[in-house]
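In this view, the complex is presented without one of its protein chains, the others remaining in place.
After this line comes subunit A, so read on.
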Amino acid sequence: MNPDLASERQTASFSVEKLTAWLDGGVEHTRIRRAVVEAIECDPVFSRENQYFQSQNERYEAAVRKAVHLQKKMHEMGWTENGPEFKYIYRALSGDIAFLLHRIFTRSISVLGSNKQIAKWIPLATQFQLIGSYAQTELGHGTYLQGLETTAVFDITTQEFTLNTPKISAMKWWPGDMGRSATHTVVFAQLYIHGKCYGVHPFIVQIRSLQDHSLCPGITAGDIGPKMNFEHVDNGYLMLQNVRVPRENMLNKFCEVQPDGTYVRWGSQKINYFTMTTVRISLIADEAVIPLMKACTIAIRYSVVRRQSKLKPGEQEAKILDYQTQQEKLLPSLAAAYAFHFINDYLQELFDKGYKEIQRKNFDTLPELHAFSSGFKAMVTQYCTSAVEICLRACGGHGYSLLSGLPSLYTRIVASCIYEGENTILLLQTARFLIKCFMAASAGQPVPPSVTYLAAVKPGKCPATNTSDFLSPDIYTEAYQHVAVRLTGSTAAKLQDLIQSGVKKHDAWNQCSVQLVQAAKAHCHYITVKNFAETVEKLKTKAGIQKIMKHLCDLFALHGIFSNGGVFLHDGYISGAQMDMVTASYLDLLAVIRKDAVPLVDAFDFTDKSLNSALGSYDGQVYQRLYEWAQKSPTNKQMSPAYERYLKPLLHNTLSKL
């Protein structure tokens, strides 16, 4: 054990084990999680040690192998899809596995399919008699679904749909598992009956033979080539030429084409997008918060092992975490990881409630759920992505080595800003909801509970009179609320002004869109701060943990004010003098949280194998590990062919004729 890291753990102000259990939602959850992680990590098939050295082909093959092996493992261990272990498997594998889209395929059938369709397809999928994918995005269109160009024309005579890719931009592009693995996929296409377009609908299409895996007639499919990350996933392209599927292959829980070509719909068409809402919520924890927690763990542990330069002459070189500038990079990111862990709990709860309603075909909560899932997906992924990059750059040169684990965390998380809805577009969707609610609230109409605050416009000033006032959750939550209301209100007013002055509605919207994005972010930021403060409030029974969580909550809130000073100062809600108090309070907190920084990341409870980092291991033997691991690089195993071919002639001066 590195003594610098050990000393950090001796001074923890709280019990790491208790905090871990609380984060997991109880001791029992922690136990199950650890058991799953243990079972997976002790199995060499799931090892990720060589991952950084592997080519795209090797990564893909390993991922398929793992996916196949996982089926066996689950059977052996008695884990099931609905068991309490399931949600920890993905975490234990760090998502480095194939057939994730297969699960989305199944989920979309469960949500959008009729009982009959569920009965037919789900067992096949569960037993891997087929491998599914989810083909929505096209070369030319992503987040804007109405623009998709793939067509499905109903043919009454044969009772079939004919699917086509009418032009190159209509080619399906990006769906995971589709390039090489999938046999079936859910294709989203514009439905045409009797020449009339009914919008985008999902169809189950077989693309590869179940016997020899060759492509079915009319299908062109393959891998879309190398990306920044996700080398283990065969993101694919798909071109359809007169591919016919039976009428029963259109997912028809909410709408149906009857044999005579009559189109019937039950409930909102928006329900088609419900899968996306589900996915957006579920990716917040797996793809954004957990990677940020890992990045914080690596960067913070490394920052107490790394000693650099001297703080005081004559003393030993200082741990870099003792530098205020280093704290300013890492500790707000750590606080954000906690804040988003709690907002995820909050969203999950909200979503579970909403889902029950939707199953009863009550769609009232859908707009709010949609706005929430869009806004928070965008805000959290964006924030976490920046924070992971900050962690990477806070580790000096070694952060750039793949062996630090940080580059792959970054290149992976950064994709989450785009997939499942491009963040700017999502924020604009949330903004649309906010503006609508703001108008309704101003007119005295009822609005969903999460936005009632928009009606309670209280002009005024921040009442804080000294530095410690800013450690009061009431004071800062109020400030965030004020900014959210002000930004939404002023944008709504500007929209109305523009429209009244004769600007067309859509033009006015485009002209306000920069402000709309800002308003949506402010709303999500406010809810996050408020939820963090409420979570801390509920911790009264756990005094040891509450104190440090309160510090983190304060830090998260004050960092937001410190780094977005302008919006708080703008209408004088916070004065210049108060802003200086915020800064002072914020900087003091850094020093306070610094003392518990290592225990706070230890509490995330990642094993060394799951971090897969030479810099972030629990024992802090950073340099030794880096050296030994680098020696395993394939570049060191074989004599470089470049030497014989190019260097030798160069060195031996066969070029001396020059």
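Definition applied: a residue touches a chain if its C-beta (ideal position, glycine included) is under 8 Å from a C-beta of that chain, and two chains touch if they have at least 3 such contacts; residues count from 1.
Definition applied: contacts and distances are computed from a predicted model.
Missing from the rendering is one chain, named in UniProt as "Peroxisomal acyl-coenzyme A oxidase 1" (options: "peptidylprolyl isomerase", "Auxin-responsive protein", "Origin of replication complex subunit 5-like" or "Peroxisomal acyl-coenzyme A oxidase 1").
Interface note: of A:Tyr263, A:Phe363 or A:Tyr623, the residue touching the hidden chain in the full complex is A:Tyr623. Note that of A:Thr11, A:Thr80 or A:Gln324, the residue touching the chain absent from this view is A:Gln324. Contact with the chain not shown here comes from a single listed residue; of A:Ile122, A:Leu539 or A:Met579, that residue is A:Met579.
Although one chain is not drawn, the whole complex shows that of A:Lys87, A:Arg393, A:Lys550 or A:Lys609 it is A:Arg393 that touches it. Touching the chain that is not shown, out of A:Thr157, A:Thr262, A:Gln359 or A:Thr635: A:Thr635 (per the contact rule at the top).
When the omitted chain is restored, the residue from A:Ile207, A:Ala371, A:Val567 or A:Ala603 that touches it is A:Val567.
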